[in-house]
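Every protein chain but one is kept in place in this view of the complex.
Letters A and B name the chains as they come in the text, with residue numbers starting at 1 for each one.
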Amino acid sequence: MGDLVQHLINGLAAGTIYALVALGYTMVYGVLKLINFAHGDVMMVGTFGAYAVAVGLGRPAQSSLLGVAAIFLVAMGGCALLGLFIERFAYRPLREKPRLTALITAIGISFTLSYGFQLDFGPLPGAAPRAFPEIIPPREWLVFGDRTVVIWNWQVISLLIALLLMVALQALVYRSRFGRAMRAVSFDHRTAALMGIPVDRVIALTFMLGSALAAGAGILFAIKDTVVQPLMGLYVGLKAFVAAVIGGIGNVPGAVVGGLLLGLVEEFVVGYSSSSWRDAVAFSFLILVLLVRPSGLFGTVTAEKV
Amino acid sequence: MSTSLLQAQGVAIHFGGLKALSGFELDIHQGDLKGLIGPNGAGKTTAFNVLTGVYLPTAGTVRVAGEVVNGLKPHQINRLGLARTFQNIRLFKTLTALDNVRVACLADTYPFFSRARIEAARRRSSKRSGAAAAMAALNNYVDWWRAMLLTPGFQREERALTVKADALLDVMGLLPRRSEEARNLPYGEQRRLEIARALATGPRVLLLDEPAAGMNTREKADLMVLIRELRTRFNLGILVIEHDMKLVMGICEEITVLDYGETIARGNPERVRTDPKVIEAYLGDSYLAAQGMSVPGGSP
Partner (left out) sequence: MASLPAPLRGVFPVLLALLLLGALQVVVGQLPFFVYLSSVVGVNVILAVSLNIVNGMTGQFSIGHAGFMAVGAYVGGKLALEMKDLAISGIPHGVSDQLQLLASLAVGGAAAGVAGFLVGLPSLRLRGDYLAIVTLGFGEMIRVIVSNLEVFGRALGLSGIPQTSSFMMIWMCVFVVVLVARRIQDSAHGRSLLAIREDEVAAEAMGVDTTAYKVRAFVISSFFAGVAGALFAHFVPIINPGSFTFVKSIEVVTMVVAGGLGSISGSIVAAVVLTLLPEVLRSLFLQVGGLEGGAALAQKVDQIRMPVYGILLVILMLSRPQGVFGSRELWDAFPRWWGRGRRAEE
């Protein structure tokens, strides 16, 4: 029983991170119908940014409230800029081209970032994983019984941060002017442009928002995993994509549910079999969902016009 | 009385709450030339899509050559003798005119199981027979090998295909353009290439979806002659969707009028032309009133 609860908690903690990354995927897919394959790698860049700031701040400062805030702000801001840059120079010129062209470009960017960061000349970090500073020193937050269930402080904090970001995002998409513009663009960007919505700016802002969220998620992920390395984005990105698809890509609450579901299932499978099957979970999930219900749990079916 | 080649009985299709088509009836025999008209969004192309198996009807049955085809895939229905063209030209753009036709010429070959044997298996069980399908698939597999090994028989068949395709291009006046990529042909020729391609599948019924769209008066006149000619030359039954009233009224013997998915009139051109419901659907009743024409129940 204790086992079960512990897995539940670990699964939720991992799931919130997938959910945050998945939100970026879902938003970008919503406005552009593009699988932004490079999303996970943007997350990785953000995490390295956070790493640099944390190391720069040094030991006491990095775990102060102000320090942590600075780390998050710099990483998220930097990533927003990176997202803006990628959108402007790689995706925007391809907007009217076949969707596969953009997907191939996204794969190209993903490889450029992840393997580019493995190089070790100039400021690039090199392939070796490095320990992420303990910006939130791990403490046991709650211990039940004979240590059968342990909840760590960072698990609670990351859950709270994730929930906060999701609620804020939901409000932004469904309550604000910008959100309305975003949904209009998502529905039909040509018509939206005719209605006077600055489509380019909306798409650029969506990218910035998604990238910033990814950076936040990346830091939480680094806290959980305690290391950062250049290839971390590839798999986290893929899994977050799976989460977005499970929930119905383009759907904000769906991404959250999908992320949590994936985190839980992965944790349970690994917990009760072997960690070498971890990656298989996400992929079988992906295959199953795409084959049985391609529109995901909350997505709507669209028919092709003949 | 000849047997019906294409028959629709009480066909309806709903998309969510939208009734795109309801109570649709159609009967086409060899030598028929019928028309399907209606305002934009009336469900004409939807009707084509249901008949050819792109959409599954919500209710009713479609029969091709006497066989119920509900639930069959478009390529299976095509093989029973129903071919179509598309309203928004859907040629294989980067293939040459010749290859566009040759794709459709794709004949079933029988390198392993004979045609008679497959037909026998098909007949033995009333429904779609798994054994027959498996045999046909195996034939196709063997045929791939013949292509890869470039057997003499395969080379002969390829030459025969080319001859057949050339003949069709000639009928449609496209022979000089055979090596041109489809996307480089002018609009009118693209429309005609679509017809040639449809004919290559060896249909008994041909569905033409706005064949004259985008053509000038001269081309339309030629097309009218051509459609009549195709009917006799290939022993076809033809159903045309067309917005150009002159063309439809000029060639069709029977016209069905759709509005909001409902059949509002059916009959010979003269009858349809004067039907108040048709005029209302096309022009709205305010127009009728303004013209002082007979609005049902109103006085001039």
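Details
Here is the rule we use: a contact is a pair of C-beta atoms (placed from the backbone, for glycine too) under 8 Å apart; a residue touches a chain by one contact, two chains touch by 3 or more.
Not measured: the values here are computed from a predicted model.
Only one of B:84, B:177 or B:191 touches the absent chain when the whole complex is considered: B:84.
Contact with the chain not shown here comes from a single listed residue; of A:104, A:128 or A:195, that residue is A:104. Across A:64, A:112 or A:226, the residue that sits in touch with the chain not pictured is A:112. Against the chain not displayed here, chain A makes contact via residues 34-35, 90, 93-94, 97, 99-105, 107-113, 115-116, 118-121, 127, 238, 241, 245, 274, 276-277, 279-280, 283-284, 286-287, 290-291, 294, 304, 306. Considering the complete assembly, chain B touches the hidden chain via residues 52, 54, 73-76, 78-79, 83-84, 86, 90-96, 98-99, 102-107, 137, 140-141, 143-144, 147-152, 154-155, 157-158, 161-162, 178-179, 197-198, 200-201.
Simple rule for what comes next: only the chains that are shown with their structure count from here on.
Look at where the CA atoms of chain A average out and do the same for chain B: the two points lie 49 Å apart.
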